[in-house]
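Part of the complex only, each chain left as placed.
Per-chain residue numbering starts at 1, and chain names A and B are given in the order in which the chains are listed.
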Amino acid sequence: MKFSQETLLRLYYDMFRIRKTQLRIESLYHLDEMKTPIHLCIGQEAIAVGVCANLNKYDYISSSHRGHGHYLAKGGDLKKLIAELYCRETGCSKGHGGSMHLVDTSIGHMGSSSIVGGGIPTGTGMALAIHMKKQNCVSVVFFGDGAADEGVLYESINFAIIKKLPVIYIYENNQFSVCSRVSARQAGEVVFHAVAPEYMFTKTVDGNTVLEVYEAAREAVLRARNGQGPSFIECKTYRVRGHAGAGSDAKLGYRSAEEIGFWESKCPVTVFCEELLKKGLITQNEIQDMEQDIDLEIDEAFRFAQESPLPKGEHILQYLFSE
Amino acid sequence: MPWSKIKPELNEPDFNNVTGKDKRIIPYADAIREALDQALSLDANVFVMGQGVDDPSGMFGATLNLHEKYGKKRVFDTPLAENGLTGIAVGAAIGGMRPVYFHNRPDFLLLAMDQIVNHASKWHYMFGGAVNVPLVIWACIGRGWGSAAQHSQALQGLFMHIPGLKLVMPATCYDAKGLMLSSIADNNPVIILEHRYNFRHKGFVPKEPYRIPIGKGIIRKPGEDITIIAASYMVSEAYNAALELSKDGIDAEVIDLRTLRPLDEELILTSVKKTGRVVVADTGWKTGGITAEISALIAEKGFASLRAPILRVACPDVPTPAGYTLEEAFYAGILEIVTAVRKLVKCKERADAKKITLK
């Protein structure tokens, strides 16, 4: 597949922006001003970006506890994200949700669940709504290898095939659920999922290579828009940081420093950047400009968050029911 | 098998006192079916799903042949997969549809608690009001013919505990239709718990669509001496108990809660203020059930009017046994209500209600 320079730079910019946002959050987390459990997606940016680059704002995504990347890649407001981490009234969820519960309905992000696997059937249901309303949209479900332990995945895929729903399952296999390796939790690589190529489009890609993700997602999205039903894309990747909170967890000893190092060397952002440089598609100056833009935007988002008002306890009963 | 087929043979107690030639009497199942029919025809976003909604028995008749009228896209059978399908219904609601998901039995909702409680009930609040989940989940409490422990649980006690859910329990044909239409029109997740024994009834149901406000109860029989609070099928038992008691000169007020959440506190407290005596009756288990909440509410906010202990009539705290001799001992009804009322009304003579103890 051929990519325009514009597309390539866009993909890079989006990954870089997510990375830098994550790093900023990480670096400030120890101040305990963001009183919310964080799950960084450092090392997994290529998946969110490679998939979402194929979507428009009417398409839906369904995300999880590790959802900052999905939110930003889909076009979610950065200020509102940071404000949510600071538990502010101006946060995307008005301080009701925190890091694990992001939302931005204006770009089809209808809320993320911190129940692992919880977003799989709801994302499938959003595809059912699309289907019934005859909209030309797709619904993308991001989920991890932990979520793939849950039977609800098979219930959902089964239904999506029966109804030929425009849903794309993006399996972010980062090899861990907290400290538990996928190989200890699942009988084999693909015992159940992704085993039905006659029933849906399935593909396994390198989740650290944005163009691979992009191409597979593109095909899936086209098929879904054409009424050809669901797809399942496994993106192999790795969680380089600890499960939750800031920083590396190498000291815990459940995995080796070498293993982490190996995957750090496969960083989706850096490796892609080097390729672009090598091919002369970007210059060091352009990168610096980008970085400056991004840093400014992030500065502003943090300022916005820090200066925003906190929700008032007396309003705690608000939003229980919709009128 | 009487277990799965109940003929609508009895007229429901005459709660409404409607007379005249416009008094159309139809079976309970038809009342629900008419509500669905009207909702499907009035709003293209409404759809009906569930195991067997399109089968020859049509969910005890409540969905009968609707798939023929509206097509299998809008009225469809589902795989069992209750948690997955509930999540799919939640997602469809988030995506702007208005699903009505039918289950034979509340027992099967236990497979879907993650999606009902962790997701549907929280989605609006958790995102600061950004999204809403207009979803109706319907299930019919089983009773009799050895339905046994896994097919006859009356789980309103569980759902009443969950903020973000509305909980509706109709007692009459009129309400079965009007509350279904309100539930479908509501922008929040609503659980409708039906009772199998309501399907024995026929009653007055106007033809045109109408809604009954969610969150409001109704007095089925006014009275001065004691308040009997009930919902769903237990309202019939309470009403008949009240008629029985009136023979002894005991004038009981019967409250039909209609919805358990939001609960009509005002109606309850106003009645208790008048009567000072309360029996709360339910089709579910006693401990931690809906009778507990209603009693606690009164003990908290209506204490000043209380002249006697608050008694609860409910099922004993065991799983439903299969055998009919055990079932008979399991289910509470008119007899238990009458007995409870008689115990309390004895308190009438005493000057200082506080001193009274019960055996």
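Here is the rule we go by: contacts are C-beta pairs under 8 Å (C-beta built on N, C-alpha and C of every residue); 3 or more make two chains touch, one makes a residue touch a chain.
Everything numeric in this text was worked out from a predicted model, so none of it was measured.
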Chain copy counts across the complete structure file, not just the copies drawn
A x2, B x2
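We adopt the following convention: only the chains that are shown with their structure count from here on.
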Between chain A and chain B, tell me the centre distance in angstrom, where each centre is the average of that chain's C-alpha atoms.
42
In the complex formed with chain B, which residues of chain A make contact?
60, 62, 91-97, 101, 103-105, 110-111, 113, 115, 118, 120-130, 132-133, 139, 151-152, 155-156, 158-159, 162, 318-323
Using the touch definition up top, name the residues of chain B that touch chain A in the complex.
45, 47, 73-74, 78-79, 81, 83-97, 114-115, 118-119, 123-132, 134, 163-164, 166, 187-188
